[in-house]
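A protein chain is absent from this complex, but the other protein chains hold their places.
Chain nomenclature is as follows: A and B, assigned in order of appearance, with residue numbering initiated at 1 for each chain independently.
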Amino acid sequence: MSPVRPGYVKPLDLQQGVVDLSHGGGGRAMNQLIEEVFLRALDNPLLRQGNDGAVLPLVAPPGGRLVMATDAHVVSPLFFPGGDIGCLSVHGTLNDVAVMGARPLWLAAGFILEEGFPLADLRRIAASMGKAAADAGVPIVTGDTKVVEQGKGDGVFITTTGVGVVEPGVELSGDRARPGDAIVLSGTIGDHGMAIMSKREDLNFDAPIESDTAALHTLVQAMLRADADLRVVRDPTRGGLAATLNEIARQSGVGMHLEEAAITVKPAVEAACELLGLDPLYVANEGKLVAVCGEAGLPALLEAMRAHPLGAGASRIGTVVADDNQFVQMKTRFGGRRIVEWLSGEQLPRIC
Amino acid sequence: MKYVDEFRDGEVARGLASAIAREVQPGRRYHFMEFCGGHTHAMARYGVTDLLPETVRMIHGPGCPVCVLPIGRIDLGIQLALEQKVILATYADTLRVPAGGGLSLMKAKARGGDIRMVYSSADALELARKNPGRQVVFLAIGFETTTPPTALAIKVARAEGLANFSVLCNHVLTPSAITHILESPEVRKYGTVPLDGFVGPSHVSTVIGSRPFEHFAREYRKPVVIAGFEPLDVMQAVRQLVRQVNEGRAEVENEFSRAVTRDGNRKAQALVSEVFELRRSFEWRGLGEVPYSALQIRAAFAEHDAERRYGLTYKPVPDHKACECGAILRGVKRPQDCKLFATVCTPENPMGSCMVSSEGACAAHYSYGRFRDSEAKVHLAVQTA
Partner (left out) sequence: MCLALPARIVELREGDLGLVDLGGVRKEVSLALVSDVVVGDYVIVHVGYALSRLDPEEAERTLALFRDIEAQPEGPPPAAGEAR
């Protein structure tokens, strides 16, 4: 019998090639895409198994609980100063798991690719995800790929889901803020949103602003270890610090008093906001935390945060107060007061 | 940011606040209208009211071009986008204004209208250059500050032969609005709205100069202090107004002398007169028809006038019956006096002109100041680590 020679499979053209509909078809082409792009970048034993689902050990300690979080990423442009949709999708979900007080263990990633999307860009994105996951010590253990017709997707959409474990006794929730508690912010606000804005073609300005996208789980773990009566932790993403503080105020049925002077904004971010008529309080962040702790725990919390590279700029920005109207009030740098209202839609640049 | 940060200094503000407190005469009340929406916004955002004496009341004027843009004019824009399938270029401010039929420019975009946000009239021109097969209409709004950029765009379009570019012009004039307020019965006849003076607009004045305001000082015996855009400018202007009132003077003073001269920007003014002419009358949302208060494109530039090109007819759309914007714009009522305020009418769901833009009196009060209305005043006691 003549030996059957293995069929020749031409490798993907990762320089000039593009995604086509066959890559989502579930057949050999899709497998090739997964093998040559995703596995190469995200490689780990669980993912290599290549099954429909990853089988994971039950690792929660007695009394511990699981946390699951999911996030879809549709950012445009896909590549921006300081990051890209790849690392953003890893950081975003890691952070959602982390702010519940959980140690993230595994991630899953789903891709919706648009027909015609350059493979070179896809490879860049996958590599970025692989690095972000590896740096965080959290593998992407399972995934999915679909391809939609040209015009029906914005290049690529990524959905990530994360699973983590919360130790017994850890309770972080938006409804736990009480009058008298301290409100802490981990660093400068507005960086991510303005980095994205600076790349919008229709706005056309040049600014040395980088996204602050980062995985915050080790910072949260350090904060938990500080034993500082930590009650709420949240990352102020879309809608900015204003949205997050208002959410917490509403969930807890309290008000807040803030000091604008304690909230820091990088000079270029401030200038870019001025130029467009935006308020940094409402601009998205992807590497910052807001925390609420008992007043007595504040010194320990600040010390723990400032010892961590992502919390070096941590400071107290205000206090939780009793208020039936649940207003988030702020004393401005100028000396007068205002409220920080909860904006409905996205802020748009204004001329007036 | 140079020439910005120094004008927001909190320590200087405290000094100015004491100075004003010393100058107000005991037992006397002062009512000043800040015409410009930008000033309304700056005051709300920095909480300037907290630094002014209780006897000084600021009335918010109609100087917000988005607020006074009638629903019917936005409908024309929506019509052009949905029916004539033009590329409608607009400033972001106008996108969310609710218009007729439950639509807004943003909602019309969701329905397939090719509506694009631009930062500048130059961007709208670029759209016309990049899309030679499509018609591009620029929805122009604004007072005298924003008018020269539109004029320039029309001239450039003419020079380049950009036949697919036209403008839907909604430019309005500041002095006419001020006259309208001063002529209103509450101010002139009944005296129910005591109006002691005006904080004049900052950037409008860089273009038109301080001279046009001398008319108000003379004819109506009201002091005008043209103020810069920053909160310290506004406070200094209030201080100068208080002083004028105390001394019985009615003059035009220029606090924004770093950018405003008596003559203004002659180059920009000439450009505007070349391209635009006065409309006999124009509807201002909340104020009704105001004579000689707005501009239209001259016949010489007809090919770039969207109203002529598309034979547009304006259909007025009334506001909600319970909306008090008209009274609020004239200073007769405050936002919190309106039944709809913060109940049905919010920035997410604006019922009238004052809530529509972040500079409108109601929007500013809702977004920054309404905590002052609540009965329980929680004492501010914040420490910083």
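Here, contacts are C-beta pairs under 8 Å (C-beta built on N, C-alpha and C of every residue); 3 or more make two chains touch, one makes a residue touch a chain.
Please read these numbers as outputs of a predicted model, since none were measured by experiment.
Peer 1: Tell me the shown chains the invisible chain touches, ordered by label.
Peer 2: In the entire complex, chains touched by the missing one are A, B.
Peer 1: Which residue from B:253, B:283, B:305 or B:324 sits in contact with the chain not drawn here?
Peer 2: Considering all chains, including the one not shown, the answer is B:253.
Peer 1: Using the document's definition of touch, tell me which of A:164, A:255 or A:277 contacts the absent chain.
Peer 2: A:277
Peer 1: Touching the absent chain in the whole complex: find that residue among A:14, A:268 or A:300.
Peer 2: Answer from the full complex: A:268 touches the omitted chain.
Peer 1: For the full complex, which residue in B:95, B:167 or B:207 touches the chain that was left out?
Peer 2: Of all options in B:95, B:167 or B:207, contact with the hidden chain holds for B:207.
Peer 1: Hey, which subunit B residues sit against the chain that's not shown?
Peer 2: 1-4, 6-7, 12, 15-16, 18-19, 35-39, 63, 65, 91, 119-123, 142-143, 145-146, 148-149, 152, 174, 201-204, 206-207, 228-229, 232-233, 235-236, 239-240, 243, 247, 249, 251, 253-260, 265, 267-268, 271
Peer 1: Residues of subunit A in contact with the chain that isn't shown?
Peer 2: Touch set of subunit A with respect to the missing chain: 204-208, 267-268, 270-272, 274-275, 277, 350-352.
Definition applied: only the chains that are shown with their structure count from here on.
Peer 1: Spell out the part of subunit A that touches subunit B in their complex, as residue ranges.
Peer 2: 182, 202-204, 255, 257-259, 261-262, 267, 270-271, 274, 276, 279, 298-299, 302, 315-319, 321-325, 327, 329, 331-339, 341, 343-345, 348-352
Peer 1: Can you list the residues on subunit B that touch subunit A in the complex?
Peer 2: Going by the criterion above, the answer is residues 1, 4, 8, 10, 13-14, 17, 37-38, 41, 44-51, 64-66, 91-93, 95-96, 116-119, 123, 142, 146, 231, 347-348, 357-359, 366-371, 374, 376, 378, 380-385.
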